[in-house]
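One structure, as structure tokens, below. Some questions next.
One protein chain omitted, others in place.
So, subunit A:
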Amino acid sequence: MIRAPHRFAPIQRLLHWLMALCIIAMLFIGVGMVSTVAPKYLPLILIHKTLGVALLILVLIRLALRLRLGAPPLPADLPPVMKLGAKLSHLLLYGFMIVMPLLGLGMLWAAAYPVVLFGGIEIPALLQQSDRGHTLLWNAHVYLGLAFFALVLLHLAAALFHALIRRDGVFATISPLPQRERMKPAE
């Protein structure tokens, strides 16, 4: 077996934080744009679509890196329930990152609405107009979007719990700051 790394690789850390910022922006822009009729609606939805598609590409790169580079192990003394919770929630976060942009695109395709991104880039439709399909994708995008935000909050709480209360080095595995490998070595 390969020796497990103590931290995520720099590129993984970079992607984690870049995408975290963008996804939080996407969630806020999403609920903000659907609740306004002001002129900012148009730039907001343009950013939402463009950034959403960019995130879809990024998550694929990130997953490929994850499969190649792996992840540092969780602390040995972390209770099994917490370990399971961490694994499951990370799996779910990856799931949301893949599914949300696909639902967004699908929703527009099923509405026969052209998907034009920043710079006039047009994404060809892969679905036909369908009332039922649109409704399903729209509801999924809205409700999973809210669930995604809830999960991000939970993830944030867990990260702070590790960093401030357990101080077990989990936060350091993904911390954006370069630092000496001085956390407690994991098993």
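Here are some notes:
One rule holds in what follows: a contact is a pair of C-beta atoms (placed from the backbone, for glycine too) under 8 Å apart; a residue touches a chain by one contact, two chains touch by 3 or more; residues count from 1.
Simple rule for what comes next: contacts and distances are computed from a predicted model.
Its UniProt record calls the unshown chain "Catalase-related peroxidase", which is the correct pick from "protein-glutamate O-methyltransferase", "Catalase-related peroxidase", "Alpha-ketoacid dehydrogenase subunit beta" or "ABC-2 type transport system ATP-binding protein".
Across A:21, A:61, A:91 or A:153, the single residue that touches the chain missing here is A:153. Only one residue from A:21, A:34, A:69 or A:147 touches the chain missing from this view: A:34. Screening A:17, A:113 or A:143 against the full complex identifies A:113 as the residue touching the chain left out. Counting over the whole complex, subunit A has residues 27-28, 31-42, 45, 77, 111-114, 120, 122, 124, 129, 131-132, 134-135, 138-139, 149, 153, 156-157, 160-161, 164-168, 184 touching the chain that is not drawn.
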